[in-house]
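One structure is given here, and the rest of the page talks about it.
Up next is subunit A:
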Amino acid sequence: MISALICTPLIAAAVVWFMKPGLHRARVLPVAGVIHLALVLAALARSAHLQPGAWFRLDPLGGWMLLVVSTIFTLCALYAPAYLALRMERNFGVFGVAMLGFLGMASLVAVSRHPGVLWVGMEATALSTTPLLYYNKNKRSLEATWKYLLICSVGMALALLGTFFVAYAAQQGGLGEPIYLDRLVANAAAMPTPWLKAGFVLLLVGYGTKMGLAPMHTWKPDAYGETPGIVGTILAGGVTTMAFLSLLRFYSIMAAAGLGPFCRELLVGMGLLSMTWAFVFMIRQGDLRRLLAYSSVEHMGILAFGVGIGGKATLFALFHVAANALVKSVLFLGSGNIVRSFSSKNLADVSGAMRRLPVSGWCFLLGFLAIVGSPPFAPFTSIFGIASTALGSGRLLAGSLFLALLAAIFTAMGSVILPVLQGNPNPASVRTHYEDTFGLTAPLVLALALALVLGTWLPGPLQTLLSRAALLVEGQP
Partner candidate 1 sequence: MTPNLLLAAIMLINFMLVASSRVSKCIQLAALQGGLLALVLLLMHDHWPFHVLLMAFSTAAIKGVVIPAMLNRAQDRMKPQREPEPYVGYTLTLVMAAAGTGLAFILARRLPLQAGNLGTLFVPASIMALFTGFLLLTTRKRALLQVVGYLVLENGVYLFSLLLVKQMPLLVETGVLLDLVVGIFVMGIVINHIQTAFDSQDTHRLAHLKD
Partner candidate 2 sequence: MIRTLARPALLLLAQMVLTLVLAPLLPGIVNKVKALFAGRVGPPVFQLYYDLARLLRKGAVFSRTTTGVFLAGPAASVAVPFTAALLVPMGGATAPVSFAGDAVVLAYLFGVARFFVVLAALDTGSAFEGMGAAREVTFAVLAEPALFMGLATLARLSGGPSLAPMLTAAGQGWRAAGGPLALVLTAWVIVFLVENCRIPFDDPNTHLELTMIHEAMVLDHSGPPLAAVLYGASLKLWVLGALVVKLCLPHRGTWWIDWPAFLGGMTLLACGVGVVESIMARLRMRRVSQALIAAVVSGTFGFLLLLLA
């Protein structure tokens, strides 16, 4: 079962690689995505029967994250054939292999029970997405790729060092190979705190770079700005999710070692800093994708803040992973359609998108309202939950700062987005032949509908899964 999770995408990647060039290569993606999603669901349903202590296991935390990533991937995969059909000049092989490779590696990260394997999985995820960044094959995308590669590699090196620090602490605590995560958590109390603290700082900076917490997020706007919306979705909804998961794995060790308060302060600080930074750079942002990139930075900040507040907020932060990923996919895919139809990313040229592209435009508007935390969409639940837990637990300053930043970000973001959507389309820029088609809009509507469902109804099994995952994060079995 577990190996199927990892292998299915890799086999599909191989299939794509050996297929003849043509659009049918792209059609493998949705098939693989749906199968993978089904496998994840089946594995989650059976997860109670799996044995602890193995190298690979799908626990509630990893399962939840993988479910999110698999869903996002499937949405992108459904979008891919219609999108790639618009770009027949490109070779789909690399694209498909990289996408599927990412999914396989993400599955590896989610199921690995060993910090080393976890790290290897993350590194592989990073590398598999590099070709996607260079998809447009121009100077700008090359620059973005270079920055992504270097900043993230440095970050991954730091994360590796952090992992070694933790392992050294485990060694001092009397643990030898194999240092499964479960064993680390169980024996955390005996490890020396200086090493753990230093390790967590390194891991926070390292995986934080990958997540895109400010000020290590600098690769994000460039990378998101120069890639197609579909790649942006995978980066914003997939790679960051896995980085967050990796960070949480170590956070739970820290929490079990009694370092929870220390880590939480760091997380709250980083979270608020990310939101502030994102706010500053969203003001008068002239590029739609870069705006979304900063929104992604903001939401990574919200995740860090939520875990940093602790208690119920941890659960909401985990929920926010899904909420953010779903809505971000609406926004990224929608922005792809809008940018394509106006054939410009420069917002000065784009207006009246809701008239030009009714479906994409409306989805984008609703997505914008959703991402800033308006009910009835999923982000409302998590943002309200995090804010209320912060204030309710007496962290008045942090909580009010959080809400004030959200208000400021809303203002900055909306003043850029609404002029794009409203008004009359600029007659000079309506020359493209692009039109909304079913294949290009159905994934958006589907993602929005999912965000709506999650925002109004959280099924019992999901709630159980989330609360068990939150317990795991807090270092409790």
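Candidate selection criterion: all candidates are chains of the complex that A comes from, given by their letters.
Points to keep in mind about this one:
Basically, a contact is a pair of C-beta atoms (placed from the backbone, for glycine too) under 8 Å apart; a residue touches a chain by one contact, two chains touch by 3 or more; residues count from 1.
As the structure is a computational prediction, the values presented were derived from the model and not from experiment.
Note on subunit A: across the options 1 or 2, its touching candidate in this complex is 1. Put simply, subunit A touches candidate 1 in their complex at residues 114-117, 119-120, 123, 127, 130, 134, 139-140, 142-147, 149-150, 153-154, 156-157, 160-161, 163-165, 167-168, 171-172, 176-179, 192, 194-195, 198, 221-222, 225-226, 281, 285, 290.
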